[in-house]
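First up is the structure itself, then whatever we jot down about it.
With one protein chain withheld, the remaining protein chains of the complex are depicted in position.
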Amino acid sequence: MSVGGDIGVWSVLLAIVGSALRVSTPYLFVSLGETLTEKSGRINLGLEGTLMMGAMSGYAVALGTGSPWLGVLGAGVTGAAFGLLHAGLCSLPRVNDIAVGIALFIFGTGFAVYLGKPLVHPVAPRLPDIDLGFWSSLPSLRAALQVNALLIIGILLAPAMLWILHNTRWGLKLRTVGDSADAARALGYSINGVRATATAIGGFFAGVGGAFLSLYYPGAWTENLSSGQGLMAVTLVIFARWNPINCVFAALLFGGASALGPALQAVGITSNYYLYGAAPYVLTLVLLIRTSSTKHRLFGAPSELSINK
Amino acid sequence: MTKQHNRTRRQILIGSGSLMAAGSFLAAAPRPVFATPMTVGFIYEGSKDDFGWNQSHAVGARKIAKETGAKLVEQEKVPETADVERVMESMIQLDGAQVLFPTSFGYWPFILKLAAKYPKVLFVHAGGLWKQGDPANVISYRGYMEEPHYCCGIAAGMMTKTNKIGFVGPKPLYFIFNNCNGFTLGARSVNPKVTSLIIITGDWANPVKDADAVNNLVDQGCDVIISDSDAPKVSIETAERRGVHSCGYHTDLSSLAPKGFVTGAEWNWAKGADFVKAWQTGGKYPNLLIGGFKQDLVAISPFGRSVPDAVKSAVLKARDGFTNDTLKLYHGPLKDNEDHLVLKEGEVIANDDSAFKTKVNFLVEGTQGQTGLKKQ
Partner (left out) sequence: MIGAAVWRGPEAAVLTVGAVLVALLAFGIFVAFTGLDPFAVYKVLYLGAFGSRFSIETTLTLAAPIMLTALCVVIPARAGLLIIGGEGALVLGGLGSVLAGVALNGAPASLATPLILLAGAAAGAIWIAIPAALRQFRGVNETISTLLFNYIAIALLNHLVSGPIRDYGQPLKPTSWPIPSAFMIGTIPGLSVHWGLVYGVAACLVAFVVLRQTTFGFALSILGGNLRAAQMAGLPVAALALTAAALGGAAAGLAGAVEVVAVHGAASISLVVGYGYAGILVAFVARQNPLAVVLAALLVGGISASGGLLQRRFGMPDAASTVLEGCIFLAVLGSNSLYGRLRFLQSRSAEVK
């Protein structure tokens, strides 16, 4: 079946943009959170577990209080608790942060599914839509531009984070800890304290990302709710080169790429969708290969990060 | 259990005519007649409250337990590996299960292996795969879901305003294409202007992809959606939010879309009660049972509030047509969506022609999309 000329191309593009806007928010939050954590010199590979815990607890709180925004808050707090757990374990001597991340990934996913059993059937109040496409008369464009406040918050958060990192005392402290633990120690900073704060905030963001999944899109609590959005956090951060602004683009790109298969099928291109689905991973790999070097650390990467060593 | 009762049960089973053409009858092998309540084990690949495939079986399990008085043991999230073999044996050895319902397609090879080892246990698989030479204590049953999809299609064809309807499929498999064809044929039987769009997500159930497939279809102009995802909950909810109509699949999903729900294609796994009773009393049972409305293996969901009476009666008429075999799903002239003639004028495929249906690798005219299958 032919794509049908210009209209087909446009509708594919529109579908991809629409999907990217719908799907990318969790990617955005986990990548912002992970950026902050990694800027402090720690890597948290366990955000998948945090995301699931956030999705579950957010749904539970929203259900209990009737307020989806309280749910988002609850998800963030749960995420922060998981971040603190990660930070606490990593602050012990001889404990590898990547391993702790994998452990928290397993634990968090299991715990969320366990505790979430009674939440499968009840319906929690959903986060409201914001109609950004009100000016258009095209229904598909309007639908594509119907977004959630969390996406806008996430997009605004990115420059704010960049500013905080570069223009505040705390941001400087964080970057110092992440770039040279020795220098930070000499300046009398509490390395574990700074990293714990960064990981907790990172966990908070990941929890909020999870709440987006359960409270907005797709907007239900199910056991297979996340298909690796949290695991992808580390990848996204590399993609974004530890720059919060780039996280926005990385998240939109990943969201858009995941929509490539369905969007193309909707206009009649129906083969190889598994390969389209793998596009973001291949793309990240190519980017990693292009930007890595044995001579120097990854461009933009905090040098205390264990993946540089 | 008295001899008298035994005979009655057997007569009822034979008399009910619940058995299909392709199925083969087997005289029951000599085996003990169980006097005490049976233990029936259900094994699910996913979560049993997934609003989908697994839930449809869990619903059936409860009906079977109620109807037969059997004790129910259940285990969820059993992968299609050596794991399921151990779970089945565990239910036999530790729970004393006499009938097992391993419900996932991929359990089949493990069932065949164990059935030979445990001839006193009945294995009931939802798949319709039994063939001559397979163990006698195995039943494989499934429904012709394309028939209720046809009914959904009729409703969709009558209710669409855009003349575009959407189908979300999980994997490129013959029964998914049959379902899609049923949906399209039903719609076009009442409204020839209808086009149906198909999206294959590639995953049995992936909430984000399922929701996005629905959004894509709605963006393309579809205003009635059916999702054959293994867990269509998020598809239905997404359709509801987008303000379009939706049809369910697997089990009754009407509660998920109070405004837009039309009807749905459901399995009637409770039919398994007949097998449990036959096994309990030494009665006869089929090894292979595939059927549609006529054999009472499929059903349609309760109609949603928005469905007009004219639509309801058209849908019920089609259902009755399948039940009394006056309506045939595939009949000539039939073209696929690549303009090949599949059936000539006057050619009719019997509704229980499994051989034809398992070879379906085409989408009927009026469908936008491809199977992606190699043409054989």
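Remarks
Letters A and B mark the chains in the order given here, with residues in each chain numbered from 1 onward.
As a convention for this text, a contact is a pair of C-beta atoms (placed from the backbone, for glycine too) under 8 Å apart; a residue touches a chain by one contact, two chains touch by 3 or more.
Keep in mind the model is a prediction, meaning the values are calculated, not measured.
Of the candidate positions A:N148, A:Q265 or A:T284, contact with the unshown chain belongs to A:T284.
The chain omitted from view is touched by exactly one of A:L84, A:I98 or A:L172, namely A:I98.
Considering the whole complex, the residue from B:K77, B:K312 or B:H331 that touches the absent chain is B:K77.
Within the entire complex, the positions of chain B that touch the omitted partner chain are 47, 73-83, 85-87, 89-91, 93-95, 105-106, 108-109, 127, 129, 171-175, 202, 358, 372-374, 376. Panel shows chain A; residues 45, 49, 85, 89, 92-96, 98-100, 102-104, 106-111, 113-114, 117, 223, 228, 231, 234-235, 238, 271-272, 274-275, 277-278, 281-282, 284-285, 288-289, 292-295, 298, 307-308 of it touch the chain omitted from the view.
Methods note: only the chains that are shown with their structure count from here on.
Put simply, the C-alpha centre of chain A and that of chain B have 38 angstrom between them.
Chain B makes touch with chain A in their complex at residues 46-47, 49-50, 197-203, 205-213, 215-221, 231, 233-234, 237-238, 241-242, 337, 368-372.
Residue ranges of chain A in contact with chain B, taken from their complex: 1, 11, 14-15, 18-19, 22-23, 120-121, 140, 143-144, 213, 217-220, 222-225, 227, 258-259, 261-263, 265-268, 270-271, 273-274, 277.
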